[in-house]
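For this view, one protein chain was removed and the others were kept in their places.
Presenting chain A:
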């Protein structure tokens, strides 16, 4: 059966409109739920840098929210380590800062959120500082959170995520056994220079004696390089903030 052009065009238009309405309608309805899921996921990632993944997996969504609210306080700083509470008259909180969007700006103009992991029941006694990091992997963006102990030197834990690294290779940065390798490594050399922690090429060697090197991921050297660059960049950006915190804590120690 051969239809006329007019019929084909009318059919296509109606189909497009119906499908379009269906899609945009669903998207509108689901958007608030999706946003909540995204926020919860971010909170889980932040907490993942400071508490074991198994205990997060056991928590219900409400428990994660509650735990986050009671144990995490946050500030936003600029590259000079100064706290920022508003910009262009708009109030700024660490949770609303989009690290990915800031990544496109010059480092001098970026906002850097800091999530402070507090002792239970305390409002200012920090256990660890969780710093967001962001960079490029092999195929797409990668990001994560690095938790530093209060000496601002020892890594408490890390979580990494990625948008499109190769499954089984670069995507392993999300796996626990890779992330665990960062634990207790230090980012400053003995001379006090920021050297960060470098993931090495190749896999299977023991780097437990070297505080600035960790075992690599076989077949994912470019992703590993991306991770290294991301860590080094962002630790540098946070350096002024870290220096201030260190000064503060050493003063307290002297008193």
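Keep in mind that, in the parts below, a contact is a pair of C-beta atoms (placed from the backbone, for glycine too) under 8 Å apart; a residue touches a chain by one contact, two chains touch by 3 or more; residues count from 1.
The definition used in the following text is that contacts and distances are computed from a predicted model.
Missing chain, UniProt protein name, picked from "Na(+)-translocating NADH-quinone reductase subunit D", "Peptide/nickel transport system ATP-binding protein", "ABC transporter permease subunit" or "Phosphoribosylformylglycinamidine synthase subunit PurS": "Na(+)-translocating NADH-quinone reductase subunit D". Only one residue in the set A:89, A:121, A:167 or A:209 touches the chain that does not appear here, and it is A:167.
Residues of chain A that touch the chain left out of the display are 1-3, 7-8, 11-12, 15-16, 19, 22-23, 26-27, 30, 33-34, 37-38, 40-41, 161, 164, 167-168.
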